[in-house]
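Apart from one protein chain that is not included, each protein chain of the complex appears where it belongs.
Moving on, here comes chain A:
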Amino acid sequence: MAEPLKVSDVLSFVKPVKLDTPICEVAKLMKEEFTSLVPVVDDQGKLLGVIYAEDLLAPFIPEFFDLIKDFDYVTTFGVLDYEVFSDFTYKLFLAADVIQTNYVVLKPEDSILKAIFYFTKERRTCLAVVDREGNYKGVVSRLSILEKLYGSCK
């Protein structure tokens, strides 16, 4: 019987950022590394939090959108479209302003079954991986697991 797959078998390294990194650099990193998660670490490499792609989009969404179930009746938002995008000076925002501190992490020795469970439960495409001391080790993505599981398909 083949050894069960672990998180360490599908780990990839995404360059982490610091708290004072501007979010436009975070967005650039996501694009370059083709990832929807960027880890935020301290000077010692300890994971402080993560930034998901949604966190970079959330500042554009007006708070009152929470009150509305859907926008089936809206095509464009009039003045709101101009206001939201022109007023948003992304250069003012840092990683510290959008960081998520409530998140799931995995360990390299964890089974990928655990990763799959959390992908589904947390509705995420990437999860951060840390060692027992909380030091950042890498990122595991759904795509990397899919590649591992379905890679032999022709």
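Please note the rule applied: a contact is a pair of C-beta atoms (placed from the backbone, for glycine too) under 8 Å apart; a residue touches a chain by one contact, two chains touch by 3 or more; residues count from 1.
Throughout what follows, contacts and distances are computed from a predicted model.
Missing chain, UniProt name from the options "GntR family transcriptional regulator", "Citrate transporter-like domain-containing protein", "DNA polymerase III subunit delta'" or "NADH-quinone oxidoreductase subunit J": "Citrate transporter-like domain-containing protein". Listed residues A:Leu80, A:Ile116 or A:Leu146: the one in touch with the omitted chain is A:Leu80.
Touching the missing chain, out of A:Asp43, A:Glu63 or A:Glu133, is residue A:Glu63.
Against the chain not displayed here, chain A makes contact via residues 62-64, 66-68, 72-80, 83.
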